[in-house]
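Following this message is one structure expressed as structure tokens.
Let's turn to subunit A:
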Amino acid sequence: MAVISNNPPLLEVKNLRVEFPTRRGTLLAVDDVSFDIAPGEVLGVVGESGAGKSLTGNAIIGLLEPPGRVAGGEIRLEGRRIDNLPYEEMRKIRGARIGAIFQDPLTSLNPLYSVGRQLVETIQTHLPLSAAEARTRALDLLKEVGIPGAETRIDHYPHQFSGGMRQRVVIALALCAGPRLIVADEPTTALDVSIQAQIIALLKKLCREHGTAVMLVTHDMGVIAETADRVAVMYAGRIAEIGPVRDVVKHAKHPYTKGLMGSIPSLGVRTERLTQIDGAMPRLTEIPKGCAFNPRCTERGARCLVERPSLMPAGTSRASCWLHDRGGVGAPILKETVDA
Partner candidate 1 sequence: MNFSFRHSLALTAIVCAGLSTATAVEAKTFKWANSGDVSSMDPYARQETFLLTFNSNIYEPLIRRDKDLKLEPALATKWGQTDPTTWFFDIRPGVKFHDGTPFTADDVVFSLNRANGPGSNMGSNFVSVKEIKKAGDLRVEVTTKYPDPLLADKWAAIGMMSKAWAEKNNALNSADMTKNEENFATRNAMGTGPFILKERKAGEKTILVNNPNWWDKPTHNLTEVIFTPVANPATRVAALKAGDIDMTYEVPPADTETLKKDANVKVLEGPETRVVFLGFDQERPELLESNVKGKNPFKDKKVREAIHRSIDVDAIKRTVMRGQSFPTTLMVAPGINGYMKDLDKRPALLKPEEAKKMLADAGYPNGFETGMDCPNDRYVNDEKICQAVVAMLAKIGVKVNLRAQTRNLYFAKILRKADLKPGETSFYMLGWSPAQTYDVHNVFEALIQTPNGATKKGQFNAGGYSNPAIDKLADAMEQETDKAKRDAMIKEATKLYVDDFAYIPLHQQAVVWAARKNIDLVQLADNSFPLRFVQVK
Partner candidate 2 sequence: MQSIAVLLAVGVVAFSLFRYVGDPINAMVGQDTSMEERAELRTKLGLNDPAPIQFLNFIGNAMRGKFGLSYRTSEPVGRLILERVPATLELSFCAAMFVLLVGVPMGVYTGLYPKHWSSRSLQAVSLIGISLPPFLIGILLILVFAVMLHWLPSFGRGQTVQIGWWTTNFLTWSGLKALILPAITLGVFQLTLIMRLVRSEMLEVMRTDYIKFARARGLTNRAINFGHALKNTLVPVITVAGLQLGSLIAFAVVTETVFAWPGVGQLFIQSVQFSDIPVMAAYLMLIGLFFVLVNLIVDLLYFVVDPRLRSQGGTARVAGH
């Protein structure tokens, strides 16, 4: 179903919980999230801001910002558990096995070092290459990501590049030590719309060529639809629905996903106003009992108010919604019955 290939998954996330201790109690920002990524696969992760998608990404690369911490579950890369590794061990994995791309290419590069230096530094940290070899590799990468005149540009500083060019450099940096997985956190959000498509295409192309898997975190369903093999929809720290991209887009199973898909402008067709889901995602401090989505849900049943659904098969996908509970314990209940 979910895992198409017979190979063991590249990345396994099982029951991941990320907590933030605050003075008002501990916030559960990522709650019982599980998914796999196969080698070479592109998994899109969508959701509103605060849904926990970036935190999941950060947890995978081991860079949760304190006081956030992994409170439960496990993360495995190529079968090896990585969520409890000491800092130094995890450091060796970052860059070498898992690359990362962040939202804003303008601020991701150190303004005081030339791009070449930053590339060489990263390469030499992970690969046993001499300075000259590392530079050659850096140059190749820059050419590969499509920097024109890479031979001269390699010694330029970040501020001398345009936004799109900078994101290309960032991609080169993420790829330079040959990682198997790239966690791309909103890689195009900060870019002009015209450039977004180019960057996404580049990312997709490079990953295919290098056989690198991608976890593409974004709130842009359009990007997902074009790029991802599978998609996970997150809501309030949980996965609402996960499945092949085509199915999720076309035949959303979770009421939230349905609403989300309704809000995507069809490519090429600009509508004045997007369909929106009424209300807003609850704050982490105020997650309601039962299904977190129930206050906004148009198909809410009584059970949704008391019991929290976990992922259950729903067609080719899986969704955490009682609508798809085939166990029979709680068949879908009509909305009217709860309005008492």
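With respect to how the candidates were assembled, all candidates are chains of the complex that A comes from, given by their letters.
Please note the rule applied: contacts are C-beta pairs under 8 Å (C-beta built on N, C-alpha and C of every residue); 3 or more make two chains touch, one makes a residue touch a chain; residues count from 1.
Computed from a predicted structure; not experimentally measured.
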item	value
Numbered candidate touching subunit A, per complex, among 1 or 2	2
Residue ranges of subunit A in contact with candidate 2 within the complex	61, 63, 91-96, 99-100, 102-104, 107-114, 121-122, 125-126, 157, 159-160, 170, 173-174, 177
